[in-house]
Each structure stands twice: as C-alpha cells, then as structure tokens.
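First comes the structure, then the notes that go with it.
One protein chain omitted, others in place.
Right, chain A next:
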Amino acid sequence: MTVHNMRHGDASDGGADAIGGRLSRVDGPAKITGSAKYAVEQQLEGLAYAVLVESTVASGKVRRIDTAEAEAAPGVLKVLTPDTIISLRTASDWFGTPPPDKPYCPLARDITFSGQHVAAVVAETFEQAVAAAALVKVSYDETPSIVDLSDSKAGDGIPIDAMTKEWGDAQAAFASAPVRICAAYNTPREYQAPMEPHGLIAHWEGDKLTVWEPSQWLDGMARTYAEWFDVPFENVRLVSPYIGGGFGSKALALSHGAVAASAARMLGRPVRLVMTRPQTFTGYGGRAATRQTVTIGADGEGIIQSIVHRGINETSMDGMWVEPLGSVTSIMYATPNFSSKQNVVRVNSVVPGAMRAPGENPSAFGIESTIDELAYEVGIDPLEIRLRNYAEQDPHAKKAWSTRQLREAFAVGAERFGWARRTPEPRSMRDGNQLIGWGVAAGTYPVRRAYGEAIVRILADGSVEVESSSIDMGQGTYTILAQTAAETVGVPADNVVVKLGDSRFPRAGVAGGSRLAGVMTGAVYKAATSALDQLVGLAISDPRSPFHALQANTLVVANGRISSPRGDGPDLSIAKLLTSVGRDHIEATGDTMPANSTAQDRYKNYTTIAMALPHTEGDYSRHSWCAHFIEVRVDEDFGTVRVSRVVSALDSGRLYNPKLAESQWKGGIIMGIGQALLEEGIVDRRHGRIVNNNLADYLVPTNADIPDIEVISVGIPDLHSSVLGGKGVGELAIVGVAPAIANAVFHATGKRVRDLPITLEKLI
C-alpha cells in the first residue's frame, strides 16, 4: 500500500518538505478519500464475528452461564465462557516483570467491576453474534461493592511511598506562614473516547498469529499476545496502519484481544471483535478519579514558603494504577519547603489507565488553582504571582532546566490575549447578562526518552522508503518521518514513502508520553544519514560512477540530484547514478540505542517501558511548558459557561512540523475544555455501572462548544531532549486548561469551583 505518495497539489506545501516545514499530512489523501484502511477494516476470507457479554454487577461470582439458547441461535459458531475458552498463560506487565506462573482467563468467574467480560459469542455475521449475545443468561452471587471514591466503604487507601516527595520542613513552614491557603480539588472519571472503538481481527496460521488492531505500541502488544499463547515473539505480527485516536488507551493488549485471539484459535478462522461504544467505558480504564488537597504558605508578597500536597486516586480491586498527582506540584514553583504524598484507593472499577498527560493533568488542576487562590488572597495579579515564584531550576531534582521558555510563554501569551486590560475584581467585567472572566494557568509535561530503529532505503527510481514499527494515530508520524528522510537524504518529501504500523518493521517503543516524535526522528535521521553516506560513497568510489573521475571528497545531494559542491562535473538524478553503478537500492538501518546494546537489551527496550530514560537523567531536567490564557462567558441567570477565547503559548522545543504540532496543541486544549466543563463518568450507586457510557451522555466537546484558539510556539531547540531538538507536543497542551478555565470562572463569578466539571448547578 503506497497511498502516501499521492500528489495533492496543496499550495501550502511550498518549501515545506524539510524538518520544521509546514508540510500537509502525507497520510491525508488516504484519510480524506476513505481509502485508508484502519486495522479492523481488513477484508479476510472466512471472517467470523465475536461479541462480548459483560457482567451486570460490580462484585460477586458468576453462578451460572446458560448458553443453550445462544448456541441454538442462527449462525452461531461458538459461545465462549470461562469454562470453555482455552487456557492462556499470564503475561508480564509493561515493565517486563516476570509474571506468576498461573493460567490467565480473559473471561471472568470472579467479578470485580460492572462491565467485566464474562462470555463471548462468535457467529457467521455481526448481526447474528449481536442477537445471540443477548440470549446468553448469566446469573451471579452478588456481593457488596465499593462503587467509587465517595463510597463510605472506600477508606483511605494504600500509601504509595514511591510518590512521596519532600524537602525542607513543609508542615512547620506552613504553620508559621503569614498567608495560608488550603483547598481540596476533585476530578472525576474521564474517558479517552477515541472515535475509533477498540477492536481487532485475530488470525492464526498454524502457530503464527496475525493481529490487526489499533495500537499505540505494536511491539509491546505483540509481546503480550506471544506470552498469553506461549508462542515465540517472532510468531506474532501486529498490524496497525492507521489508528482512529488513542489518547493513551490503545497502548496495551487487553482482555478483549485475548478473547478474540482465543476464539480464532479455537475456530481455526479469523475472528473480528469490536467493542460497542458502551463497552469502551469498561473494557479498559479511563482517567482515574482523583482527590487532592493543596496547601500553600506564603508571605504577604505572595512568595511561597511551603507547599503541602496530599492526593488519592482510585484503582481497581485487582490492578494497580497510580496517577502521579504531585508531578506538577513539585516542579512548577520555587519553594524552600515541600511535601507531597499519595494514596490509592481500591474500588470496583476496571483498572484505570493512561489518558492524555496522566498525572500532570490533574496535578496541574490542583496547584494552578491554588496559586490563583493565593493571588486573590494577597491581592496580586495571577500572572504576576506566577512570575514572582518562578522556578529558576527544577526545585525537586535540583537541576538546571534543559530549556524552560515559560517566562516567554507568559509574556507572549499575555500580550496576544490583552491580559493588561483585565480588571482584577471578580464580577468586574460583563457584556449584558454575561459575566466575563479571564484566567491564566501554566502547564508542563516531562520529556520522556527512549530508543527507536528505522530502515531507510534509497530505491532504484530515486525515491526513498522508510520503515518502522512505530505508529501514527494522528500525531503526524508519517509526515515528520517523511520530512526527516527527505531533508537528510536530499529528496523532495513527495518522493518519500513512509511505512509504519507493522511489527515486522524495525522496532519502536510505545507511542505514549509524547516521546515518539523525538525518538523516531532521531532514528530516521541516523538511518537516512547512513544511507546518504553509502550513496555518496558509491558515487565517489565506484569505477562505473560518472563522478569517479572527479576524485571529489564529497558530493551534494539535493532535490533528488547529485552534484559536486564545486559545481563542476556531472549533475544527475539518484536513479541514474544507481543505474550506472548497477545497484537497485541502498539500505541502511539506524537506531538510537547505546552502541554496546545486546539483542536482549533491544527486545527489552521495544517491548517494555523499563529502559526509558528519566527526564532528570544527567545534568538537566527536561520538560515542555505552556501558558494558557482563557476567556469565559458565564450567563448570570443560568450559570452556563462558554469558553469564548483561548490564547496559549507553548514551548515544545523545536517543532518538526508546526502545522501538525499546532493541530495537536489545539486538540489538547479542546480536550481540556471538555474536562473543565463537560466530562464526567457518572457511576450508578447500586451496581457500579457507568450510567452515561455513550457519546450522547458522556459529553465531549462538539464543534459548537469551541471558539477560535490561538497557539503560539515559544520553544527553542533543546538538544538535551532529543536528537533534533524537539520536546513533547501531544500531552502538553491539555495540562493547565482546566485550571485556567476554573480561574476564569472565578474571575467572572466570584465562585471558586474545585470539583470538575464546572457545571451550571455549581454556579447558581
């Protein structure tokens, strides 16, 4: 499939081919014409369709599953239950921790949350499978459940010592501070809700398994499938050419995948299983609900003397998810005394998971709201108080920032927004019956670094091919890798074909934590440099080369042509040169692994997250930064909140493609608007079900909710963070949006909402 070299005549592409250019998405033509085949859209001979049956209670045991009626229904091939599904082995976790030697069953007998998979029906058609799944009768011995954090049985939870961060004497400094702020902030369960539901096609050929599945991490998921089914890693092929959004939710192989692959193995046929939209609310975890208390002790000038932070997040009964709530609290502002501790509380829920900026996002809601409260308490402008407490180095790691353009972000954002025209008093700005509020908040996300591999080939026709098992879920990987190869080899980007999303390609780690672009541009840069060196070497030294007689030290490759830098000698296309030296291609593999890495190191690097480099490794602390300036309009009578204006200035270092980075930033801001005003998983108190488990009731922003958004890049290249100078883009921009809106709502109304989302009943 080479859809990505289709020419589209987009005028905005002029001069955009290089790294840093505004090249339009190279996978765009396939996506706008409907020819892009997403994972579960593969057409396979003999495909059977599986549908899941899920628990309707939150806690208890499955007493009986009556499958007789379902088995007799038209078209049904098999009904899988815990008793009939094949036995699998437990797989290791994402750190690669060796698993306990016990069987794994993806269909549950012991129920720990509503919506747990208990059975599956496989039929000849999707319609038959849906109809038969409704005929499976499951009875339970129900036991009392803890439905969420507000449940009286929930308790204080388990201390997570690894989350403790302390320096100075925070309690004493707080007690003696002239100004003291103490407030509690809550965030609800939130859901990634990618537009493409989770699902897969599993197909066995002997002991070899092919899985077409939307995936943020092909090699990690392939490892899990291999371990479940006890086959060699090489026997599992993951294919994920396009991913319809992930936001953290598509990084791991999940139990529905084990069900589908088991069904395929049992039937000897390819099986497709796609979750229904309601199932996506319990088939994997969204963002955990969180509770934080933040106390700040300061002097009368608003200079912080102490921060004491306590947080909890929910996790499941049998899984562990820690949402690091002190991550922003501990680095945003300079403070001589600090204490942060965190517990997790078990509730009857699916284990929560990663959702855009896990940790940083709720952490910023706490600290960036509290500092706003401090600003009003001491009568200092909310922007000014942030500058007074500016952290000149990482207050926790005690290391220099690699780059921190946050002061610039505040300055540029304030200027563009017109912050100087803000009147400080709450309820002091209005337009008719609309109260207007202006709020500011900062955001940050650490630079997570790992390693990647890529192959770059220069083909006989002079075109360039890039292969990597990394993925593109909309971040622009296809495009920025085409730009990297184009600039490095010296060909137009139109002549580069990037192939991603197949675990047979050179390996890559997870597309998560905003790390993929920095990792993969580095790997492609290395591979492309090596391919170029080979090409130039051949041109200079091969006796058949037209350049041989020139005895040049080097040659220039630009726009697909090779010439001498002195301007003398031949000037010919790459294709002609390859023909003259009798080569049909040049190939180079590049990776960013340390030179002495073993095969085992590589396997561990690409299939676990154990090898990721800490963002404070060495002499520097590496983070992206941003400042959001947001205007809200609150209807004085009805309490409805509308975001009417957003200006955000962001430091993601060097941008590989500003056009695409701006899109991702805006997307993060929009998801942040949803978080602030709309999004909340509502739990039924009897059975622990998610009541609003669909896209009409779990409200995500619509087009009509979103104003114009201005994003401004204030980043500078940061070579401590990546080979080419970029820092993370994808997760940064959501961080700080919710507190900026909450701060704006306070400015508009005089009401401080510390419990997301900010819905109208909290304002009237």
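Simple rule for what comes next: a residue touches a chain if its C-beta (ideal position, glycine included) is under 8 Å from a C-beta of that chain, and two chains touch if they have at least 3 such contacts; residues count from 1.
FYI, contacts and distances are computed from a predicted model.
> What does the UniProt entry say the missing chain is called, choosing from "Xanthine dehydrogenase YagT iron-sulfur-binding subunit", "N-methylhydantoinase A", "Phosphate transport system permease protein PstA" or "Zinc protease"?
Missing chain, per its UniProt entry: "Xanthine dehydrogenase YagT iron-sulfur-binding subunit".
> Among A:667, A:688 or A:726, which residue is in contact with the omitted chain in the full complex?
The one listed residue touching the chain not shown is A:667.
> Please identify which residue in A:162, A:595 or A:696 touches the non-displayed chain.
Counting the whole complex, the residue in contact with the absent chain is A:696.
> If the hidden chain were put back, which of A:195, A:420 or A:595 would touch it?
Of all options in A:195, A:420 or A:595, contact with the hidden chain holds for A:195.
> List the residues of chain A that touch the chain left out of this view.
8, 10-12, 24-25, 27-38, 41, 43, 74, 125-127, 192-197, 242-247, 274, 276-277, 473-476, 659-660, 662-664, 666-671, 694-696, 700-709
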